[in-house]
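With one protein chain held back, the other chains of the complex are shown just where they sit.
Labels run A, B and C following the written order; every chain starts at residue 1.
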């Protein structure tokens, strides 16, 4: 094999890959793959438990990587139920030694010195954690552990004891997937197909329809970046899709459209002169890393990358969904303030448009006005936009009440220090977009100079920083 | 810039490198580098403390990587004393909250459930650890943290509170430098000079005399492997040097000799037919990773690599120093058993050779017989070898007593599951070799089939597995 | 940007890529791309001619790369007709100097020394060649020249003078694409999408239906290799698709089928135990390299690669189309030997099957027996196979006559030293396969030990080496 001057020695990475493949296929075709593997004399579930114990024993010290590997192999052989059984076994059998812990707790209470606090901490750490660390010694096992946690999360409700084990998983993975270990990589048409197909699989915001669609999202007037971890070389952890635009993008369908009349070269030229980078999709890829946040880091690093590559860019903003808007709106309109949500004039127009009586419930008026394709119509659309924008501004900025939690996407970006910049009507007219937010989308602006202050204001006092345009929406009365 | 299809995006790694360079130079030329940096209004030591606090606050959440970077930059500016002061500050100021911890301890004692144990563990973890994790968010900071711990270790005796902080460092680094994250790479003449010069600097067993000497150690009948961590791409963590030999190597000087008459091609042919891989040097490179063991993994993985590359190899063994032998021997000969250590016949020969009276102290007889170059002489050498080998076998296999600890190299290899295979006289005739062990060296054999059993026997019952040859040395009486 | 230790400096390769992209897009969207380029004061066709002259002048010496680049840029701006006009201009304007050549020819005839032969050679080389060499100095220009030749070849019939220029192109490209400069690379799912989509575009034998089909052809029981040239890093020159099979593959549809029930892991296991590598498709990618043969080298190198990777492989053979068989068969059956081509027994069965009279023309009998789906039927199929295999063996082994040329695929593989191994009925039942060869395919066997002798026998005496099985077909009389 050809190797670069400082090439990693073979077995490490290629084993890792082979093993992961096996792991995958193990999960994928459990039905048939293991008939071919001769059953060992000890049943697999028992073997797994023995191997876990061996891994924490002297044998684990002498040849931990080998035992870890054997354990992972055995776990692949288990049925999903048995694998959950194994996780429950881990959670229950590798708890801290109660006598040692009790003694350490008592000693601390008697004399609460820093040294005794440290000793107490050590006594309180469950051996589960060390076991998970040792399970990580085999090549490819970081990914295996992530997949294992994914299964755990799916069953944690049914087995509360798993929550303890999950805390260990989370603690370890948060440490291992520390920002300092992540690699940002650009994804483009030069990226291996094996990585690209994962983008198709993982895109969670605006589904990728296939390779043609993907190709458009990687065209010269687009950018895509992902974080990777060295231990999972072919697995994106999170990725973001960016459109290079002139002005802030106000709708997502034009960004996704496949306009074949538009040449590669024209796109490249446009990218060079674009003044805005619109982040229109950000997707996590690893369910097994749930609760470990990468998005904030990703957006900020991508902003730096783009600035360095394309000096003409002066604005960095998202085009984001508002997944909770419609649900909130329905409650809001049904509530005490609902009656005043529309002005008489708006009510009149919508009633005329929909054929409903003017004293109809505003929620009903809006819903009917939007139903079918009618909302695309100029008059009706115009009559709807005013109230919808106003109400949506209210939704995104009001103190959370009505039992509702803050819009999760808003919380994420505002928590990152972004500013609520602009609301866009008819911005996502897909079925999902209409269903979730009557087609509205929002731009959050990332401005390096104000990020820290915005974040602090948001975290400390819940203040939501917004543009003058949004402010105006909030203070403007319904049209008469 | 040219980038491979899946190239890591720029700023990450190149920043890391630039930053490390700066860090290094910061440490190297404190005298001048910081005159150029305009003093900020806040003195650097105070600034560092403020940044540490900010890193754990909301600001750290919004822009942790930037704050971490600023903190590392500031630490570079500090004088060594101030940096130690900063570490003491960390150790003292970021302890667990005593009230929370007390409450958690009491709660556990009242009802020692797994959930309360977990809560206790969380309460007992010092915020220092989270702070160190956040300090790792800046590019290049993993290395900076390792260098920081190196300084800490050098001053831990003077500041006992640093031992607590060191425990946090150790805990984190052991997790981050988990076997699963290490990359084995072969080092050869295709390796960048920047890495090679580190080998010259770090070789701890048989000093590398310069580039010519290094080149010989990387010739086609040699192998060199190192572990690397993805976050320190140009920094070997540990490396091992291997000679491919016909039969077990019995002396180190021939392995190191620069025989220019020996062609590259001849060496390659010899490598292809060699039956033994002799591991003649293994060196740790990062003092800041002290206590995190890589050697066992390294040797075992290298054995696998070599087997795959060179199927003719059937034996994998070290040629190791015995650093504690002479010190032990002097004590032993001065002790109660010393009188019987030499047989009358041996005493007679050595007395004749050295001109000392026959009733001289055996230690004196041996020391004088070896002094100068006399030991190279056939007769004298023959008379010395018998007793030395016998006594050395005793040293390496006896239960530790005389207040002496076990030979550290022996403990390492036996602990890994290796077998004590053969003792070699006149094996390291350098000044150091003569001083430490009267020139003796030892081969430890790594045999995959017995490693686990050997390790268990050693760890559980202190049994030292040895070859028949060593066994014979132990049971053979002194020559009459 | 991250760069590997010995990374190529930026502008070279990335410019090349950018430039090629521009070239491509220039070709693709001539309609719009060049409206944007302000017309220089000199019309592009004239500018191109001036630049060509400058390139051979002193200016070319001082800054050849820049002039070459400008020339290529200008060529992109030309309309296809003008570009042909430019090629005609090259062919006509850069001929050898007639006076110098005449003098050299006369000098040689007077005294035919080696030195004068060399001088004559120099005088006879058209400056066109040097011009093409200089056009290659700009980054990315090798590909541009290949695309230019592609256009030339498409118009050579209309402009006979272009044949001279083509000879220069061919001479240069044959030298530049010398075997020693080619790189064999494995193509798999880790390959960049930008390369993979070229496979979809270029596959010439069994069309690739899209990404799913491609993925199946790159599955673990398949191999795909391509030759690349360093100056065209993302452009395969030729590629071959290989199936790893147990026994010689006898039909192509099973190889191409998308069997989703078959797991990745099962395929990997099968690959590891396969005894035969079946080369089922080989496609050239660059029309502009027509006449420069890579297939022979590719097959032989891939055999070596596969042997090294998969030691269980003992047989390397193609599953090849017989594109000329049916055309030949129709002529043959219409000719003097046609009457005896089928035995009376065979005629009887086919007549019964088809409802045609027994004295029908054999060609008609066969064609009708095959028409529709009837040939899949057991009886009819059995009755057809005998005659078809016999006649096909005749076709592939007879001295070429009837004005027909040898089957081109046969000529290629036999010329490479392969052996005619086995004929397979119902082997390619696609419309094309039935149309070209009544569904028959052939295996050519590449056996390293006999390749040279086979090749010599074929080239020197036209002898076609064949297996005993094929020999038997030839000598067996039609079934009574």
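Here is the rule we go by: a residue touches a chain if its C-beta (ideal position, glycine included) is under 8 Å from a C-beta of that chain, and two chains touch if they have at least 3 such contacts.
Please read these numbers as outputs of a predicted model, since none were measured by experiment.
Contact with the undisplayed chain is limited, among C:197, C:305, C:330 or C:364, to C:305. Touching the chain that is not shown, out of C:42, C:204 or C:459: C:459 (per the contact rule at the top). For chain B, the residues touching the absent chain in the complete assembly are 4-6, 21-22, 24-26, 28-29, 32-33, 36, 189-194, 196, 210-211, 215, 220, 234, 263-266, 268-269. In the full complex, chain C makes contact with the omitted chain through residues 5-13, 58-59, 61-65, 91-92, 95-96, 98, 101-102, 105-106, 108-109, 112, 114-115, 117-118, 120-122, 124-126, 133, 136-139, 141-142, 161, 164, 167, 172, 174-176, 178-181, 183-186, 190-192, 195, 225, 230-231, 296-297, 300-301, 304-305, 308, 416-417, 451-452, 455-456, 459-460.
The definition used in the following text is that only the chains that are shown with their structure count from here on.
At the interface between chain A and chain B, two copies of one sequence, more than half of the residue numbers in use appear on both sides, so the contact is built from largely the same positions. The chain with its Cα centroid farthest from the Cα centroid of chain C is B. Once the centre of each chain is set as its mean CA position, chain A and chain C turn out to be 47 Å apart. In terms of their C-alpha centroids, the spacing between chain B and chain C amounts to 58 Å.
In this assembly, the C-alpha centroid of chain A lies 41 Å from the C-alpha centroid of chain B. Contacts with at least two other chains are made by residues 5-6, 190-192 of chain A.
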